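Report on the following structure.
Let's look at chain A:
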Amino acid sequence: MSPETTIQAALLTPVIGAVLISLCGRWTNLRETVTLVTAVILFSLVISLYPLVLEGGRPSLVVGEMLPNLSIAFTVEPLGMLFACIASFLWIVNSLYSIGYMRGNNEKNQTRFYVCFAIALASSVAIAFAGNMMTLFIFYEALTISTYPLVTHAGTEKAKRGGRVYLGILLSTSIGLLFLAIVWTWMIAGTLDFTPGGILEGKASNTIIGILLALYMFGIGKAALMPFHRWLPAAMVAPTPVSALLHAVAVVKAGVFTVVKVIIYIFGVDFLSVTIDPDWLLYISGFTILAASIIALRSDNLKRRLAYSTISQLSYVIMAAAILAPLSVLGAALHIAVHAFGKITLFFAAGSIYTASHKTEVSQLDGIGRRMPWTMGAFAIGALSMIGVPPTAGFISKWYILHGAFDSGQMLAVGIIIVSSLLNASYFLPIVHAAFFKKEIESPNHDDHGEAPFTVVIALTVTATITILLFFFPGIFIDLARQLI
Partner candidate 1 sequence: METFYGLFNYWIVIVLMMMGFYMVIAQHNLIKKIIGLNVFQVSVFVFYISMSKIKGGTAPILTDGIEIYSNPLPHVLILTAIVVGVATTALGLALTVRIKDAFDTIEDDEIAILEKEDQERERGTIS
Partner candidate 2 sequence: MSTQLPALQVVLPLLMAPIALIIRNPRFVWMLTLIVTWTTLAISLSLLMQVLDSGTITYRIGGWAAPWGIEYVLDKVGAFVLVIVSAIGSLVMTYARRSVEQEIPAERIYLFYTMFLLCLTGLLGITITGDVFNLFVFLEISSLSSYVMISLGRDRRALTAAYRYLIMGTIGATFYIIGVGLMYMMTGTLNMADLATLMPAIADTRVIQAALAFLTVGICLKLALFPLHLWLPNAYTYAPSMVTAFLAATATKVAVYILIRIIFTVFGGVNVFEILGLQNILMTLAIFAMFAASTIAIYQDNAKRMFAYSSIAQVGYIILGLSFASETGMAAGIIHLFNHAIMKCTIFLGLGCVALRMGGVSIRDMYGLGTRMPWTMAAIVVGGLSLIGIPMTVGFVSKWYLVRAALEADMWPVAVLIVLSSLLAIIYVWRIVEAAYLKPAPENAEPVSEVPLSMLLPLWVMALASIYFGLDATNTLTIALDAADILLNGGLQ
């Protein structure tokens, strides 16, 4: 297959998968098989492009002109490759997990769930491969819309309210700010193609560049920069597989991915550092890191704590990109990958606990490690990765970000990373400690439970293992990310 056909196939596979899933809705086993097969095909298509991109190839595909002089176009470059790899690989694992979780909890409307999931993945891959800002925006919104039914899956009043916040923030930031920024960029630069070095050089005054940057950074609501972060905790009403893949990987990563992409390919790292040198972005992302960590520390609900941890980790990526040093950009790209594996493990564990014991609060988890050793073991690995302790992958990306910050003399960033690592430790380690070393609380309506369903355990073991493996073999992502600088 030529690279163009591969891109085409990669974009169409999940869509076709969605259609097939909806047709097979009546036969649940067939439906789940279709999901898994689609996920595997998607991943193999994406990975088949990997060697080409690593050699410096930039396969591209122009679908057609949407507006005069503005096409829907796809180009695979290293950052997109990285994102697509993670999203499509984790979809396989997550599908395994979903099967166990959805059946274990007897969720309704499972067909709709899988269909929306496939469409969300299609949008994510399209975002990853987008060749210009408009294409990216189109699928950015498609991702928002296709995940809405997943967030409101339960159909309860609480889900409805969560859905409102989710959609309200994501749509209003993207239409209100991002859309404006894109049209403005188009008008100034005459193009929206992602070009190494940026497209805005010499086209506008520093003031306008500053305003545009602010519009982009706050407009990309999926990156959950404060004060537009509330949608992420709101989205936690969704079933756990959704929180795991979409709100720890696909959706939020689409957000920070767009941030990095805009900084590298629309503004250009060098251009930004010589013109406006956006210190404010550093401050805001730094504030988000610390504030979200503190909120996480105070949350008793496990998924809520994880959500705030995600918000804080996302701002690592934004801060790393805002340092504008080559090594920190590399760190930003790596952190997208590394955090994905760590956080999905944590969510898998949270869902596993819920499936087995219907516990949702941190305070209920005393002693649960003895009943669910696999789950809590994986949870511990994920937590260590969040803190950045070797031998987990989290260490690698933090190392590069810190390195970049030192190089460019951003001591504030260094300080924030160190303080937030301490905060991370203080809201994750007590859970691990309680799970393994505290005694279980005796309660009258306490039911005897063991591990979660088999597929669930498999899934979280796989992601936890990868989190460790990535520490020893980070080359697969570093080689890719190195091409960015």
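Just so it is clear, a residue touches a chain if its C-beta (ideal position, glycine included) is under 8 Å from a C-beta of that chain, and two chains touch if they have at least 3 such contacts; residues count from 1.
The candidates were selected such that all candidates are chains of the complex that A comes from, given by their letters.
Note that the coordinates shown come from a computational prediction; the quantities given were computed from them, not determined experimentally.
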| item | value |
| --- | --- |
| Candidate from 1 or 2 that touches chain A, complex-wide | 2 |
| Interfacial residue positions of chain A with respect to candidate 2 in the complex | 64-68, 72, 134, 137-138, 141-142, 145, 149, 152, 155, 159-160, 163-164, 167-168, 171-172, 175-177, 179-180, 183-184, 186-187 |
